[in-house]
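Pasting a structure here, questions to come.
Only a single protein chain was left out; the remaining protein chains are all shown in position.
On to chain A.
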């Protein structure tokens, strides 16, 4: 045991037992952040804040929510919305945060792509981030089911049915996941478990890992400059804070983040108070009805792009069923971003505007995602079906073919 002496104060008392100073050094005071980063790098703390909001409001909602198909709808729409004091506030905050968090996740991801932050040395940051995205999607989906409205029910129906497309075991798998031949009470209770217990634990675990994975290769910066963090940190600590290219996470860096959080929170509460409807689909205010499908089924906005990839292939090609092509494309869309560090074959780390072809690729991808999102919401008939088809095809080509080719060209160009 270490030498324990009489403490000079509470902090010292803790320091002797828990090494709090060391801990704070590692976590904050000597965690170095490059100076040259812009507001796009603040998305991480905003996501952390939003997750905290979701967690806390979720706890408050769970106190009144009832995971039972007979009671769920009213427990949300009557009890929480009308009887519980401020219940409406927690619900709207939870709903809006669940929606907005995806907007921020997408910005966070696209920032990573634009500045090449997924490349050599930073692959684990990227992969853990993508894992978070996937688990978050499952979290959002399982939560969407809970109020047991019409959209909840049919979203559950459609998504669980997707597993039926898996060869051989598909049908049995669907019944197993649902716990019934159709989406019903056992389905609701198990999704409840996933949403409030298992998935949040997994998410917290991966968040911790995501943060940890940042510590070793360090965060990228606006000009993708390779910094010698030890050297720059030494400069900073020796008092040459001006010339050092890094600053400590706390207090210097967080101060700036706090400003962004404040600005964001103003926007967030504006949405919660005045525009909460965008996160509340009107169809979901009808109780679930297993015998009537709503005229149009569509997911929340943040899943539209991959939903459109799923249904974009609406005719059979070369003897392969349209359904299977769609499913395969959908499967690819879910995992393809994980592989980004290897699809991008060039190992220059540079922001997109210094890589001409990649720059074009990036914006085409972004536009394509927007097109997919828009058409994912429109009914899939006539011209819409064809636009959806083209956009889905472009999506697959961009990632599977164009990106590797561009980056190989880039590598060759760099050599000659």
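Worth a mention:
In the analysis below, contacts are C-beta pairs under 8 Å (C-beta built on N, C-alpha and C of every residue); 3 or more make two chains touch, one makes a residue touch a chain; residues count from 1.
Simple rule for what comes next: contacts and distances are computed from a predicted model.
Selecting from "Protein translocase subunit SecD", "Ion-translocating oxidoreductase complex subunit C", "Ubiquinol-cytochrome c reductase iron-sulfur subunit" or "Urea ABC transporter permease subunit UrtB", the unshown chain of this assembly corresponds to "Ubiquinol-cytochrome c reductase iron-sulfur subunit" (UniProt protein name).
Checked against the full complex, the candidates A:4, A:266, A:291 or A:383 give a single residue touching the omitted chain, namely A:291. Interface note for the absent chain: among A:157, A:241 or A:334, the touching residue is A:157. Touching the missing chain, out of A:73, A:115, A:192 or A:313, is residue A:313. Interface note for the absent chain: among A:35, A:66 or A:190, the touching residue is A:190.
For chain A, the list of residues touching the undisplayed chain reads 154, 157-158, 161-162, 164, 175-182, 184, 186, 190, 290-297, 311, 313-314, 321-324, 326, 379-381, 385.
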